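Report on one structure; see the data block that follows.
Here the complex is missing a single protein chain, while all its other protein chains stay put.
So, subunit A:
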């Protein structure tokens, strides 16, 4: 609005910034820079306002709620200090969910980066065949976690397609409970999540590989470096920035994992595949313990932040050394 009126303002009432600009380029001082783009302030602050309401305020609100015994079934909630936080130390369900989360995070990060690099090297050609393959490999990323989990559930359930195929080939006598026993269910979640993240890491690593100049390999070959040495001294350092992104994104995605668990195992059997993120939603919406759930969410937030900043810092330093 104000921007329009300024446009129509009659001469000689040029705005100071415009007059200054009209006299030719000048070194931008902090003062003149501040005035620029202010016509957009209403839209910019509308965006910031929504962001404050729907992201920043909820975080602060979670912190406050975590010190209360808030429960939607009671009208009043009272301040309980650090009770919710001390309860976390003694909650075996939470401990189990944290261990499970950690197992999945480590497994998924290691497997999807290792396979991502392998796939990227295998598919790093520019011919049509390889382009088609790269397009296909990314598909697990395009489908929603719910669909991915339903596909895998139809394969992995007791009377699912994997067991019926294995039985058909005479490899097993009785069906294996892929998502019905705690260890196998954990393994299944790890594999399904990795399957999705490999799709992502493969494409990012291929992009990193294509940025490696071919001369580097030529030079290494001239120097008599074998395939392993070429990987170790040329490929690996060159894909380090891609690796930082892949490792951090794999970890963050796995920390907030919800839909695949909800569909594939529902957190079972006996809560063995409840991740921390899954557990806190259950505590909030099934047990109605908003206070305790908020405390767990703050723990999750701190863990994610530490991992995101810590791992990024470590990997960036490594990038610089390579």
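The rule is short, and it goes like this: a contact is a pair of C-beta atoms (placed from the backbone, for glycine too) under 8 Å apart; a residue touches a chain by one contact, two chains touch by 3 or more; residues count from 1.
Convention: contacts and distances are computed from a predicted model.
S.K.: With one chain of the assembly withheld, which option in "Carbohydrate ABC transporter membrane protein 2 (CUT1 family)", "Dihydroxyacetone kinase-like protein", "Fe-S metabolism associated SufE" or "4Fe-4S binding protein" matches that chain's UniProt protein name?
M.R.: The record for the missing subunit names the protein "Carbohydrate ABC transporter membrane protein 2 (CUT1 family)".
S.K.: For the chain left out of this view, which of A:105, A:280 or A:315 touches it?
M.R.: The missing chain is touched by A:280.
S.K.: Which is it among A:67, A:100, A:178 or A:255 that touches the chain not included here?
M.R.: A:255
S.K.: From the list A:55, A:73, A:171 or A:320, which touches the chain that is not on show?
M.R.: Missing-chain contact among the listed residues: A:55.
S.K.: Tell me which stretches of subunit A touch the chain missing from the display.
M.R.: 3-4, 6-7, 14, 17-18, 21-22, 25, 30, 33-34, 36-41, 43-44, 46-48, 50-59, 61-62, 65, 119, 122-123, 125, 129-130, 133-140, 142-147, 150-155, 157, 159, 161, 164-165, 168, 195, 198, 200, 203-204, 207-208, 211, 241-242, 245, 252, 255-256, 258-259, 262-263, 277, 280-281, 284-285, 290, 293-294, 297-298, 300-301, 304-305, 308
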